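Working notes, beginning with the structure itself.
Below, a portion of the complex is reproduced, with chain positions unchanged.
Chain lettering (A and B) follows the sequence in which the chains are written, and residue indices restart at 1 in each chain.
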Amino acid sequence: MNDTAILLIDHQVGLQALVKDFDTVGFQNNVLALASIAKELNLPVVITASVPEGPNGPLMPEILEMFPDVAVVSRHGEVNAWDNPEFRAAVKKTGRKQLIMAGIVTDVCVSFPALSAIEEGYQVFAAVDASGTFNEVVRYAAWDRMSQSGVQLMNWFSILCELTRDWRVHGPVMTDIILKHLPEYKNTMITFNQTQSTN
Amino acid sequence: MNDTAILLIDHQVGLQALVKDFDTVGFQNNVLALASIAKELNLPVVITASVPEGPNGPLMPEILEMFPDVAVVSRHGEVNAWDNPEFRAAVKKTGRKQLIMAGIVTDVCVSFPALSAIEEGYQVFAAVDASGTFNEVVRYAAWDRMSQSGVQLMNWFSILCELTRDWRVHGPVMTDIILKHLPEYKNTMITFNQTQSTN
């Protein structure tokens, strides 16, 4: 956890119209769950957007509200965020060597910087359920390309668990994120707690 | 709209473990969207739960918070809510003849009272995306049985539109519900509004 940073790439409202491999409600939940992990565990976060003043639109407002102190790197041309010096500098400044990346679309905005970071010696994790794209064919091709290059594919829940490792230490954070973003688990907790309290 | 009531049946946290024909995040969003319609349009609401002190668990807390003044009808045995005199009385007391029903599970907790209400002369609408069950086989069998009996199958968004009919009259309510529960539309609105404001 002390060597990890989270990179949120182009989660812009206009670009979400390109995401068809997830239901939008579920996808936004995944993205915000990942952002909450960064927030609640105080991980360094690098956020970037591609031409947000154009048709791609601004970043999801919930992300902007969650990180009021993070300066969003607005790119004005580079497709691969890694090509943008400001972005690379922000990543470098975190001092972390384990990068968790998510973005829209998986095959470009996640895959390109993931491969670039691998080449520069970072350990890279793609948060695949907080990253979306056109369809399943594109998703699995992008996964294969990243995986064969050494990127590890993870989901937000396993990222949360890998970073926290122990309920005794991080129980409140884990519970808080689960209550907000994992309703199956929340439902179980509610019933359990009610039963406890009525006994 | 003046002749419509909404009936929320057994949206209990324990019963949600039986719902497999929807993703849980998406399903809860649908249920709360339907509840918001009732709330924001001031429709009479009847809420019931089956043995909420047992393994079925309490109602979704968000529903309880949304309707603090509605007395939940706790049933202690009747599977079909319509068999419960208190529930029938609550429905009758609304004075409405058009009943929109949703619940868990579709094939029992929605289908049974829907058929009972049809028999008593009500016009019944099943909110099928705020109602869940075990799998698609069960879902479509339940749909067919209801449809052949005269129940009309609708989704929360078409219910919202049918009740409001005109953006000039109900625009703020429609927008509010869409911003909370329909992120595809919300995304479009954000981009549009940003563009407007920056011009």
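Methods note: contacts are C-beta pairs under 8 Å (C-beta built on N, C-alpha and C of every residue); 3 or more make two chains touch, one makes a residue touch a chain.
Source: prediction; values computed, not measured.
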Per this structure file, total copies of the shared sequence (2 shown): 8
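What we mean here is this: only the chains that are shown with their structure count from here on.
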Superposition of chain A upon chain B: rotation angle, C-alpha, nearest 5 degrees: 180
Chain A and chain B, separation of their C-alpha mean positions in angstrom: 32
Touching residues on chain B, where the partner in the complex is chain A: 13-14, 16-17, 23-26, 28-29, 53, 55, 57-58, 61, 181, 183-184, 186-188, 190-191, 194, 198
